[in-house]
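One chain of protein is taken out of this complex; the other chains stay put.
Chain nomenclature is as follows: A, B and C, assigned in order of appearance, with residue numbering initiated at 1 for each chain independently.
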Amino acid sequence: MANFQVKRDDSDHYSVLRIGGFLDAHTAPQLEEAIQKLIDEERYNIIIDFKELNYISSAGLGVFMGFIENIRNNSGDIKMCGMNPKIYRVFDLLGFPSLYDIVNEEKEAVEKF
Amino acid sequence: MANFQVKRDDSDHYSVLRIGGFLDAHTAPQLEEAIQKLIDEERYNIIIDFKELNYISSAGLGVFMGFIENIRNNSGDIKMCGMNPKIYRVFDLLGFPSLYDIVNEEKEAVEKF
Amino acid sequence: MIAKSVHEYKLRIPSQTDNLELIRVFVAKLAEKVGFDSDDIGKIELAIDEACTNVIKHAYNGDRSKPLDIAIQIDFQKFAIVVTDQGKGFNPKKVNIPNMDKYLAELRVGGLGIYLMKTLMDEVDYDIKPGVKNQVRMVKYFLDKNSKIVQTEKA
Partner (left out) sequence: MIAKSVHEYKLRIPSQTDNLELIRVFVAKLAEKVGFDSDDIGKIELAIDEACTNVIKHAYNGDRSKPLDIAIQIDFQKFAIVVTDQGKGFNPKKVNIPNMDKYLAELRVGGLGIYLMKTLMDEVDYDIKPGVKNQVRMVKYFLDKNSKIVQTEKA
């Protein structure tokens, strides 16, 4: 099933990963790979655009937790935008909004860096 | 599951049943009831609008076969319109287009009476 | 995508018509997962519906508490669906396959389920042991173009 997609858009000072479909234990490795690639290229300002994402499980949340320390140690951050209410509810349930900047629009996310 | 809908529109010389969702052995009785009601009211010119129908099984086809003789004996007919290709393929597989007028638009169906 | 070994998916549900949609969704999702196109998915969906509708209508005289079993076996060349009931059974050889011209001319009703299953799938076989295990096995091959050749070689 072509059930997860990640598209990358680079700007001068940040990169956007646009994710879509289902982010679960099966598809999480694809996102991991995309973020690892950004880190390898020393692109530490990362925006995750959730607009096309329909589902997330703890395996998906784990991807962000697995990288955030390294990214912040390199003066970067992961900002998040475009979550639908269903996705946001999962983040909220676990208190993630205290750890990550979660905004509606991509341009608000850019301003957060 | 609210998985089948039938809406009725009466005109002077014919009635339209707009069906939507899934027409299978579970929901066929609802269509049967709607057609029986038209017959009880002696409204024998019937158009079935398939535009919103997503699925049909032989139980659905059986509804039309169950009424067509009675309706034609009363100088009426069942005309069909708006089938999507998936639905049409099932009718076609069984040769139903030789028995029923199947057209694209409702107004073509009206002209067939 | 398909490993060499057989992957089996089993489903047991109450034999009620209000479960038909669930069955179709499950089997269609699995057919999509292994790569069938939407045309074939539609055929598989309809074939399983017809097989399950028959169990619900004919096997148990309407007892909705009785089980309807579905097994899907996937190997590198085919998608096989086995529908099993423990009901009264029947003799598949005595079921008339309708001549559709005649059927339509005479405005007949019903009796299209097994005909549809045979038209939609590459292979359909019954194995009947009344009260014990009545099974229909329906197969669709992955290589549509070659399926008839494969089928002939196996027959």
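Here is the rule we go by: a contact is a pair of C-beta atoms (placed from the backbone, for glycine too) under 8 Å apart; a residue touches a chain by one contact, two chains touch by 3 or more.
Please read these numbers as outputs of a predicted model, since none were measured by experiment.
> In the complete assembly, which of C:P14, C:G35 or C:G110 touches the absent chain?
The single option touching the absent chain is C:P14.
> Pick from A:K7, A:K37 or A:R89: which residue touches the chain that isn't shown?
Answer from the full complex: A:R89 touches the omitted chain.
> In the full complex, which bits of chain C touch the chain not displayed? Write them out.
5, 7-14, 18, 21-22, 25-26, 29-30, 33, 65
> Just the residue numbers, please: which parts of chain A touch the chain that's not shown?
These residues of chain A touch the chain that is not shown: 1, 3, 22, 24-26, 55, 57-59, 61-62, 65-66, 68-69, 86, 89-90, 93-96, 98-99.
Methods note: only the chains that are shown with their structure count from here on.
> Between chain B and chain C, what is the gap in Å from one C-alpha centre to the other?
The answer is 26 Å.
> Where the CA atoms of chain A average out and where those of chain B average out, how many Å apart are those spots?
Going by mean C-alpha positions, chain A sits 49 Å from chain B.
> On chain B, where are the residues touching two or more other chains?
In chain B, nothing touches at least two other chains.
> Could you list which residues of chain C touch at least two other chains?
Counting only residues that touch two or more other chains, chain C contributes none.
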